[in-house]
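Missing here: one protein chain of the complex. Every other protein chain is in place.
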Amino acid sequence: MDLLEYQGKQLLARHGIPVPRGKVAATIDEAAAAANEIGYACAVKAQVQIGGRGKLGGIKIAGDEAQAREHAGAILGMDIRGLTVHEVWIEGASEIASEYYASIVFDRSAKAALVMLSTRGGMDIEQVAEETPEAIATLHVDPLLGFQPFHGRRLAYEAGVDADVVRGVGAFLAALYATFVEEEAMLVEVNPLVVTPERALVALDAKVTLDDNALYRHPENAELRDLSAEDPQERMAKERHLTYVKLDGDIGILGNGAGLVMSTLDVVAQHGGAPANFLDAGGGAKAEAITAAVEVILSNPKVTAVLFNIFGGITRCDEVARGLIEAFEQIRPDVPFVVRLDGTNGSLGRELLEAAKLPNVHGASTMDEAAALVVELAK
Amino acid sequence: MDLLEYQGKQLLARHGIPVPRGKVAATIDEAAAAANEIGYACAVKAQVQIGGRGKLGGIKIAGDEAQAREHAGAILGMDIRGLTVHEVWIEGASEIASEYYASIVFDRSAKAALVMLSTRGGMDIEQVAEETPEAIATLHVDPLLGFQPFHGRRLAYEAGVDADVVRGVGAFLAALYATFVEEEAMLVEVNPLVVTPERALVALDAKVTLDDNALYRHPENAELRDLSAEDPQERMAKERHLTYVKLDGDIGILGNGAGLVMSTLDVVAQHGGAPANFLDAGGGAKAEAITAAVEVILSNPKVTAVLFNIFGGITRCDEVARGLIEAFEQIRPDVPFVVRLDGTNGSLGRELLEAAKLPNVHGASTMDEAAALVVELAK
Amino acid sequence: MSVVVDRDTRLCVSGITGREGSFHALNNRRYGTNVVAGVTPGKGGQDVEGIPVFNTFREAVAESAANTAMIFVPPPFAADSILEATDAGIATIIAITEGIPAHDELRVYTELRRAGGARLIGPNCPGVLSPGKANVGIIPADFFREGNVGVVSRSGTLTYQVGNELAQRGLGNSSIVGIGGDPVPGSSFVDIIALFEADPETELIVMSGEIGGQGEEEAADYIAANVSKPVVAYIAGFTAPPGKTMGHAGAIVSGTHGTAAAKAAALEAHGVRVGRTPTEVADIVASMLG
Partner (left out) sequence: MSVVVDRDTRLCVSGITGREGSFHALNNRRYGTNVVAGVTPGKGGQDVEGIPVFNTFREAVAESAANTAMIFVPPPFAADSILEATDAGIATIIAITEGIPAHDELRVYTELRRAGGARLIGPNCPGVLSPGKANVGIIPADFFREGNVGVVSRSGTLTYQVGNELAQRGLGNSSIVGIGGDPVPGSSFVDIIALFEADPETELIVMSGEIGGQGEEEAADYIAANVSKPVVAYIAGFTAPPGKTMGHAGAIVSGTHGTAAAKAAALEAHGVRVGRTPTEVADIVASMLG
């Protein structure tokens, strides 16, 4: 779960990390009121879960209320790489002596938190990593031992931060690590981490990704989920507890098991088709889940054909067939379906489908054959 | 640092462990007011850092205010194994269905916290350990991994607690471990841990020893030190930053280094003497420290002779001699001193002493000789 | 021979009194797995169709000499159950549970890697099947037959698909190991490939990977340096967009890292043949063993 900038900052602030004072606003009037309260100059920042919004016009500085209104008006409702801006964050403009970069990522290869620090903040870190990898100090933290004071010193000296903020940077990184562990994040990134002329450290931006699997332990974070920013199909799927990812194409896909669904997308693409979604019905899906999944797939207006690719293990093919029959009764789809049922109770499932004589539903005996057929039908 | 019962309970309560409601009182009137506030029946408990006070008349139950006054009057000022009772703790009497025992000790051999649980609470655990060791469930906790939920289940089932409190006992032990680690204790012991008829768990007594070396990280605990309960000489030594332990005999001892002082006590005892104290002047003691140490030793009226046993390493014998000369000028002691100075600047120290011609100060060239002489002079 | 589970497996099922736990425990027993015990706190003394239930793993191990654990408890309790199993001396732990928090997995992984910890397969995996010997987990054994192809996979259904295609070509498996789709798998491709390399019954190894992480790339390096047996690979997720979690918590392309193309390229650079579809993988295996 990706947090919006202001949510991330509030999270950091809970762990003692200094962030600029700010307020969130969803309308021009709210933005103007917030700006008046914060004072000028202030920054008006689009709240979208995407990088590079500054270059795309999503961050503007307002010197007075008129400008605050103007900028909020321009930014609210703006489309930034496919995401609509529903909120802006108004915060006091910070004075900047230096811009650093600090982050902690969940490093799967090393099986440890990876802490990164660089004095080349304010830039895209991937670019820094490519051009001047020696400008980034890195360190893995053992999860049982945790972040130690010497870790902070080592990173600060290796990155070459100014001598007078070594101690402050160490304390900042310790607080960032506490945030990472206690909030169960997969990523916490502060870019830029600003050194003010008064030599204080301030997190000027915040990018936080939380572990969805851990949200049950953090009810206050679970509530942060910004459903308004999500795609309507994805929201609908989430409400139905289905694993769904929207894609750009026109062929709806349903399968059981993440690996098989990914493989199905690949095979469809090999046959020249463009999948409209990833949808994993999960292990042991019952008829109702299949019906709900069909609804989600068809709620995407771009879908011109649907492929069911089921290899039953725990999932029983007769349950899938029953779910599809039920879905047809409820929804009466007007696009063609290709259905491949194999594995547990495969023949029973195929018999049920045949008997139901659903309109425009085509059987296929292999994944390859099914993919070829659905690509043909989608045209 | 040993806490009084009520201080220990307040510490446990901070970590979510249920303790009976109570108030501390230093006078009969305070005790009566506290008892009226708590309600009857209530327990009046002597606050001394010593076990077995119940058997010695230090705990009594009051059914009304008259009894509360009577018991407080009897207990306040009482002497329990050499310690004077300055405070009583008034708490509501608990209903008891079962009495368990729970503790965590800093196990030096295993280099880990040792958690112990028994259903034979309310008794001396050393007696239980001797008579029925199988009645105590034990477990070592790795300090990096910490106390896990399964540790609690394992102890609860192995100790054989009632099935309906297994979960509660696990949670209790987890909170006890959190107290142990977060407060940096060397011991936390709850005996008895009571199961009430309503099946709640309550810590009816609390014995907590904190790590003196960690008190600087726990200013609120450092303030708990009950100086009034300490021996006046020990308090005086503490204020002068000297390591002093009062003993029962009449020969004052000063040495440098804990091992050498312990050894000096032993050798004096071998010669038939009885040391009045342990006093380690520490490594590199300067003249002022020696002067202060002489003051502390002589403030004990039982002292009839004093032994200085110095083997100089970092400590310089000339500094010790200067300190002793200064002490004689300030205090003019009327008991004999035996002084053995060896090691760094030994001959210089001996020369200084000789030149000062202090009254009733005797040199000795070995530890053995010095011990024999001081025993003779102390008679 | 086989790897991870076999006729010497003595299985203890954590969460055996739950609906899923009992269903699969009994299913595994029906296959021939020696299911000797179950653990559910508070239900010690009961039994599940003759399988004795204990309150703790310690008791279960003491009474039943269990050497392998299957974890079927819900995510909030799974990490604790894994740690309990290793504390009780269990040597092999197969964790089926999906949805364990990543930081829990990290702590468990680190703790198990300290000297003496158990081998963990999973979590979020379908388990391990050694056809004809033992099945621990939820792999539908009917699609697999005994043979000499070792399979290691991050995905369950994809494994069934591959196994089924092999069976249709008359080929069988020494063992099928699902390492799971989570960010911190207890055992990696490398760990399992090393077991297959040492297993005399295994003649060829199939590894089925997917997007995310570096496990496939590490396997490629390891294979080049240490593996004498032929390896055939499949990678799912060529068309997955970056930044999206594709069902498995671990299946996510981060920036330019963890793409299927990069993984396939790494494997092919080290002489591993990569099939573009499950069917092609089965065809390659059949041609190499034919």
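Order as written gives the chain letters A, B and C; numbering starts at 1 within each chain.
One rule holds in what follows: a residue touches a chain if its C-beta (ideal position, glycine included) is under 8 Å from a C-beta of that chain, and two chains touch if they have at least 3 such contacts.
It should be emphasised that the depicted structure is a prediction, and the values quoted were computed from it without experimental measurement.
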item	value
Among A:R69, A:R153, A:H218 or A:H271, the residue in touch with the chain that has been omitted	A:R153
Residue among B:A41, B:A112 or B:A135 that touches the chain left out of view	B:A112
Among B:V115, B:M186, B:L201 or B:L377, the residue in touch with the chain that has been omitted	B:M186
Given B:G39, B:G52, B:G313 or B:P359, the one touching the chain that is not displayed	B:G313
Footprint left on chain A by the chain that the document does not show	145, 148-150, 153-154, 157-158, 163, 166
Interface residues of chain B (partner: the chain not displayed)	106, 108-109, 111-113, 126, 142-144, 181, 184, 186, 211-214, 216-217, 243, 245, 247, 255-263, 265-270, 275, 278, 280, 283, 311-315, 342-344, 366-368
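In this section, only the chains that are shown with their structure count from here on.
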item	value
Of B-C and A-C, pair with higher C-beta contact tally	A-C
Rounded Å distance between chain B and chain C, as computed from the means of their C-alpha atoms	55
Chain A and chain C, separation of their C-alpha mean positions in angstrom	28
Per-residue overlap in chain C, given as positions that touch at least 2 other chains	107, 111
Sites on chain B at which at least two other chains make contact	145
